[in-house]
Each structure stands twice: as C-alpha cells, then as structure tokens.
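I have placed the structure first, in the form of structure tokens, so that the comments after it can refer back to it.
Excluded from the complex is one protein chain; the other protein chains are retained at their positions.
Coming up: chain A.
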C-alpha cells in the first residue's frame, strides 16, 4: 500500500514536468477534491492567526454574489426566486456550473479582459477596434480556449483574421518598451518595466532582462494592406532592433532570468518565440499570475496584491494556496473555467460578507467574504435587466449605458475601493438613467407592479428582489409599507418610484455582497 502511494505521488510530481497529455489517467491525490484543499489551506492560516471565519452565506447572498461575479449582472428576479425555492442540496454547484457555461460568463470575462488590456481612453476613442477585441475575447471564452493558448494566440496575433488583438499593440504605438511592460504585468504579474531605468530594487530583474524582453517586440509594424475596412492589423518584419539605452548595444531577445538565447524560430517570428516560453508551464510566473487573477476576481483581492506586482516586496498572504491553485491550473491544462469552478465551490467563497461583531477579519485573511464595489457596467446592466426591463427602446438604453460608463469610468480601480466622487454621485441620484428607472412611465419594474393580483407586500418584495437580490427583512417591510400608506398627496405610483430610488441609491445596491 505504502509503495503504491509512493508511486502514485511520484507520478503526480512527474506530471508537473512531463507532457500533461500523457497524464490523463494519473491526477494525483492532491487534486482529488481541490475545493476542500483550498479550505484546508485557509483553515490552517486562520488557526495560526486565531481568526474566526464568518458564517456560510445565505442563499440570496450567494446567488447575488455568484451572478455578479460570473455573469456580470445581478440575478434576474425569476431566477433568484427559483433558486431560493429549490430544496436540492447541490443547487449551488449546479448554479455555478450553469453560469460558467453561459454566454453571459463569456461576455463578462471579455469585458474584464478588455479593461485589463486597454487603457480607458483608447477604448473610448477607438470604439470600433475596441469592439473587435471584445468580440475576439468573447469567442475565446465561449469556446473555453485554454488560457495558455488564448495568451499564445493573443501574443502572436496579426493579419485580418484576428484583428481584435491588434489594438493592444497599436494603442501602445507598437513601442517595444510599452509592450514589454504591459505583457509582463498582464501575463506574468510582474512589473518588469521598473527595471527599464535601473535594476529592480526588490525583484531580481536587471535592466538587461527588461531590454532583452522588449526585443521580442522590436519588429512590429502596422500592416498597410489591412488598413481598409475599419480594423487594424499588425505584422512582424525583421530589420529593426532595440538598443540598450544610451548605447549602441543591440539587445537580442532573451527570456527574463534566462542566460541563453531562445531557440531560433524558422521565420524569425519573435513574438512566437516569446510565446513558447511565456505561455508555458516552464514559466514559473505564468500560471501563478493567472491563478492569482482568478482569486482576485472572486475575492476582491489577490493572494498577492496588487495582482500585477508579484515581487518580493508583495509576498503572498497564502503562498501554499497560491502554488496549489497554479499547479491545479497547469494540471487542468489551463482550463480557466475549471479553476473558477473549484474556487467558487469552496466554503471560503461561500462565506458571508456579514460580520456581526465589531472586529472584521483582515481582508487578506479571506475569513469573511470581501465586499466588492460593482463596476459601472455591472451596476448598469443589473439596472437594465431588473428595473428598466426594456421600458425604454433598446437604442436609447444603449446610449444611456455608454454615457453612464463614461461618467462612471474608473479604470484600474480596485474592487475593494469606492472610486467615485461627488460628481459621480450627483449623477447617480439625479442622472438620466435614474430618472428612467424611477419614472412611472419608463420603468418596467414600476409598470409591472400594476398587476391586480399584487398587494403592497408583494410589491415591496419585488422591489427588494430586483434591486438588492434579497427579500426585505421584517423591519424593512414595515418601513416600506408605512411609506406606501403615509398621508400625503403623492400618487401610489410615485411612492413606488421613491422606494425604487431609495434602494437603487443604497450602498448595498452598489456592491457584490
């Protein structure tokens, strides 16, 4: 028995280094129940720090969270009602699965990656090309392209067929320095550009590392033949080189930290050379950076935080957990959905964000769920789906969405910050989308409450489900009923409009619990 176990473990370890394709049959013990493993790593850290984790989330809290995280929008009221009424013990697993398979997940992931990949102004000024990138990404996530392939395709993109990624390069003016900085941040979680001017004080990057990395992007050109028809295309042509600053030293492409040059490429296609190392399991940073981003998406902060500065000055809060997630991603052949599934199925992800006593566990302990501020698109899309409900024409709603996103733009904001100021909040309270959402004639939600079989208690429950994804507490029900029945000149519909306004402007409505 002992020997068997040993062989098993040895094979599992081998798997990490051997071609994963040959390891189908032998997934080590380590990965038998990955969600439980996540919880074991965390439980151990809480025990050491004497932290009491929060309780398991209620169904409504969980449903709002998982919808906002995976679908990018609050649950539609009927889906929420069905979920709450479902007595089956495995309903959370099934919800996670169905969301991960949905086109909404692909859309939301494409939205998120679009924001990572493009500076906000670029997306604003260059809508057509930004939209092409969005489409390209959506296709990748829809097909669940393995993450290493996705990044590989992205980094070798060129020509008409995959114009989408071109804007990543053109928005940085095809400059090797900017591209090296952006790719290392995004895909390695490392700010290699700090070594642009001086050897990195914290990590072990040297200036040579940075400039040799930049040399992989030395040969990018805008392709003239593809300039017609809106989109842009790029290609690599040999000839130009990157020079070390203030010297004549031509930098040859080299992987950061490697001493020898990469294997030659038959057509000297340098971005392909880069991809062979960058998006591979031999690159110690790639899977870790990807796993850390998935974690940060679901928990509001990375195990290393910020996610693009995984150097020695930002140590991981849970190093073994991070390594485990990275290994699991490699073992799953970079199947991002699989990683999302096991993390979302962990007890940690399903803990409540509510803490009863005054002391809240630290955000980086993950012992109570962190409360994430909604992005502008999460807020608007939830509003459109649950409150506007097609009460306006589709074109008008789309314009309102663009305007709202422009006003609320907060590129690079952490989801555990509230990035907005008085300007944005005035817009929230008095802006056109709030008018539409609360106007008796325009708000689909308010119109729907006209139904004769609704009593006031039903209406109030409906409002809470639509705006906050939960039924009202008893106190709230009383307060809201009192508002509806107060002695004033106001019409019944205008009172419902007030209650909608109140809920839509609460902090609760602007966060993922």
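Throughout what follows, a residue touches a chain if its C-beta (ideal position, glycine included) is under 8 Å from a C-beta of that chain, and two chains touch if they have at least 3 such contacts; residues count from 1.
Operating definition for what follows: contacts and distances are computed from a predicted model.
Between the listed names "Sulfatase", "Sugar ABC transporter permease", "Cytochrome c oxidase subunit 1" or "3-isopropylmalate dehydratase large subunit", the UniProt record for the complex's undisplayed chain reads "Sulfatase".
Checked against the hidden chain, the listed residues A:52, A:101 or A:417 yield one contact partner: A:417. When the missing chain is restored to the complex, the residue among A:371, A:447 or A:492 that touches it is A:371. When the full complex is taken into account, the listed residue touching the unshown chain is A:513, out of A:72, A:158 or A:513.
What chain A contributes to its contact with the hidden chain is residues 119, 121, 124-125, 171-173, 178, 181, 191, 193, 306, 308-309, 353-356, 360, 363, 370-373, 408-413, 415-427, 429-431, 435, 475-476, 479-480, 483, 486, 488, 490, 494, 498-499, 501-503, 505-508, 510-511, 513.
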